[in-house]
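Below is a slice of the complex: some chains, not all, each in place.
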């Protein structure tokens, strides 16, 4: 057997554990979910098998689901934009600082290693009526009454931004780090100011990283349910909460399956669009 | 059958118990599991859950026999499990300690499972009204009762549990209806909407309830008696009041179908032993299901809210399982929507 | 847009990132259970209680083992898959990449229940192996993302040189490729470890009896109240995670310095 | 030491044919250079010999044995790359010892061989360093040491010098040739740098677009280019369209615009038959510029210097001779001819080559 025949076979050997694992543990189970979405839940909580379109009809026609899905996409979008706007300069700073790149990136990962629930609940101690920020403002005399800052859409977004910021920064960092600084110098030398250089050279060239980070933030934000539970007010539910409630609280797995497939379809479509324009390879690159 | 399969009957060398974590499971381990294993040689594998609904979904997605005993929330969960065909049949003769239990607590289960029982009652409590005494006086509470949760003056300082039963129960009280037999659901939904719009937040756990009150994010909410007691113990100036027809409930130790019955029954007996019950009760601040007339419950338990020294529990209103479970699918979904602003 | 403005902005972003971490650390020294600010007194009480709390320590141990195994397996599979995608021409590369990323697109509750249903259909009981498999599946994309990014920078000709000198492909992998890939393998492993260590939803569904991880332990405490011992544990973890990675970083620096950049 | 023989090998990448049915025989101990522009298939050929690519057709023999199906790690080759490909995580000594490990060489013998190899490449003191602690030229020598320590049958070098800078490149060129001669291993060297090829090879194989254009000793290839491509590729050449008006056994008579009638020895145009349009090739350094009229026996025309490219020991001139623009490379004494100056440009007919048009 020639070297090339071997080279053609080897990648499949190498890929097989991952593909087998993902097929067995993700795609086959998703097949179950697909089947389940056509079943029906009875009053006692048991499910009847069959081919019923009721769940899909409900999921697709009820305004309630559509509105919350749209609201979820809105929150995910805002989160993504905030991450991008806040994270970009930081990523740029890290990429362009000569020393400590590795250390700065590592620091960024630190909050990940405090349990997610605890981390999210900590905002209550920061933003609460008797939290740090209010105490500080009161002490400085800027306010007389503690401000009610918690439990609204803004705090949900805040929690999500905190969770997702590192993903954005990492992606943008890789992109900016890969831009030849001579390009900026060249633009400068041609008469562009720093701001003009940024807008006409740096920003467009880092778009792939920004897009990869954005996709990751968006997808992960659209799939969260704990953050809105902990930091949201009564109305701040997201689509994953609906899935969670259908499956866990109402034990309505058929409906939950239909709902989750709906979310999956929307996110999947987004990935396909992204893939078409920027390619998964960039997402890969972005994580380095 | 694949070699991975572990037969339920063959697993009698261990019994699986699931319950609440923290102090509760510590107490169980010390007072029930370890002595039980020492005596019988049967291991107790204990797990925890964060909520009953989550546990039920796990059970539903598992093999029969995968789970054995669970510390569940009272009567309607019992009915739900029975409805899903998960109820077992206990041989009461194997649980001599059952005799210490308040009979009223046991009797509510019998009609659901045709006279037999699949669980033993373990503790009880109430979901009453908790309020910050700095901002709301006892008198005002007495005067307004459940309606305090709809009081415009406390807008943004009100909270509530995100549980649909509790919401409907309190809405029944607020609309002057019988919580176990409401007739005007529209009024109830309207009350729930009003409450939602006044609320800062729906809490989902005891930890959240306590921190909301302790940090004065809110002044009034319903609350679990044991949690409020814990806050008072820590010195917070929080009041607790069961309004008329306040929400009483009990918790039980439920044995799932497919479990090794003799071992489970023996374990239940251990857990019902007064010292175990009392330790757990003191840990979570809910009175045990033991009849104070038959057992000496020590010093702390009589001070717990909802405690009934008579052992008749005449002052508490419990939920009617048939009524609640009959509407579960419909109401939980409807509440889900209202909760989200619809 | 001056450099100092960017620096200041970055500083703010880092402050923002560290706020919750700081709260956790502060609260772990707080004497009382609730109400962080103003703190009611400084105390090591929760650390002492943490040291005595066997359940939390056991959960911590489980989390560590689970995280480590997840990292190990996930990294192994991920490295192999990345090798295939970067080193070879595979038809449908883009599709395969998308498939390998798929686990982060599926809401975790769904993945959790779906996997349970599947096992149920096969009549397989839950076990530690299932929990591990579940963790491997959703940490895999992150590992693949990290490792691939690094793999592209390892030159193919170094491997070819090794083979020309008589090393078989497998010998080449172990004596050349793997050592050069080590920083990325460590980074990917760290990623997998962290995500596994922090996971709740999947773990709740997949854990077998008697197995608790730190997050599920915390979750189960939610009904009563989360004990500040958890904050103490967090502080210990942060101390470890600031210390260990710094150590790891030093090692990685050495490694990457050795790999010639 | 062995011979390498390629018979009709061909390599396709999909539809694209990178190497067209190529046959070559490399003599034992010889230094054969594959020379050609970027993309002409040099690396592809080398990689087929190495076993890193499968030929689509044809046979590769090393030492008379067909090796098409022998995997690379069993071919016993020395391979040196443009970027050295040293193992960055191993010391120099470990790099060199790497191949010995798989040949079951004992510890003390390995140590001795590593020491000898380091001495051969004149770097006995760097054994314990890491590759990054060496300069480019040193790294290249270590790469060479690593590949020859295993006593390969064939040494394959793919542009080993091109990453080095000018001065170093010249030094390494000499060094490499010295070592190759010393150990006498059959060597295949790939480069696109003609001066490298000329300086080092026993035999040059000029390739273009996947085909062999010409093959022969450096001086033959250089002095008698077989095609316009070779003439242009090897050094600066003037190529002038001309007409062959007559030819006999001993000479070819050309008529070229601006240059007039030129009679060239017949052996300078072996490929030209009969009369008609041809190409006249004259190397830039064979075109002498001077201010005074030159001696006899040469053809001389007056021309004007347009551009001067000063090169230290020599200068490259672009001159205009009637309508023609020609280039000339001449050694200079102290000062080159100035731009714009009138000179006489002369060459010997025997320095010309005639190619078919």
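The letters A, B, C and D name the chains in turn, as written, and every chain counts its residues from 1.
Everything that follows uses one rule, which is that contacts are C-beta pairs under 8 Å (C-beta built on N, C-alpha and C of every residue); 3 or more make two chains touch, one makes a residue touch a chain.
On a predicted model such as this, the values are computed, not experimentally measured, just so you know.
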- What are the per-chain copy numbers for the complete complex, stated as a formula using the labels displayed? A x1, B x1, C x1, D x2
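Just so we're on the same page, only the chains that are shown with their structure count from here on.
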- The chain whose C-alpha centroid lies farthest from that of chain A is chain D
- Message: Need the CA-centroid distance for the pair chain C / chain D, whole Å please.
- Response: 54
- Task: Would you mind pulling out the distance in Å between where the CA atoms of chain A average out and where those of chain C do?
- Result: 17
- Whole-Å gap between the CA centroids of chain B and chain C: 36
- Identify all positions of chain B at which a residue touches two or more other chains, and write them in rising order. 51, 54, 57, 204, 208, 211, 215
- Task: Please list all residues of chain C that touch 2 or more other chains.
- Result: 35, 113, 117, 169, 219, 222, 226
- Query: What pattern do the touching chains form: line, ring, star, complete or other?
  - Reply: other
- Can you identify all of the chain pairs that touch? A-B, A-C, A-D, B-C, C-D
- Under the touch definition given earlier, write down the residues of chain B that touch chain C in their complex. 1-2, 4-6, 14, 16, 18, 20-26, 29, 45-51, 54, 57-58, 61-63, 66-67, 204-208, 210-211, 214-215, 226-227, 230-231, 234, 236, 284
- What does chain B use to touch chain A in their complex? 51, 53-54, 56-57, 60, 80, 83-85, 156, 196-197, 199-202, 204, 208, 211, 215-217, 326, 328-329, 332-333, 336-337, 339-342
- Message: Considering only the defined contacts, which chain A positions touch chain D in the complex?
- Response: 1-6
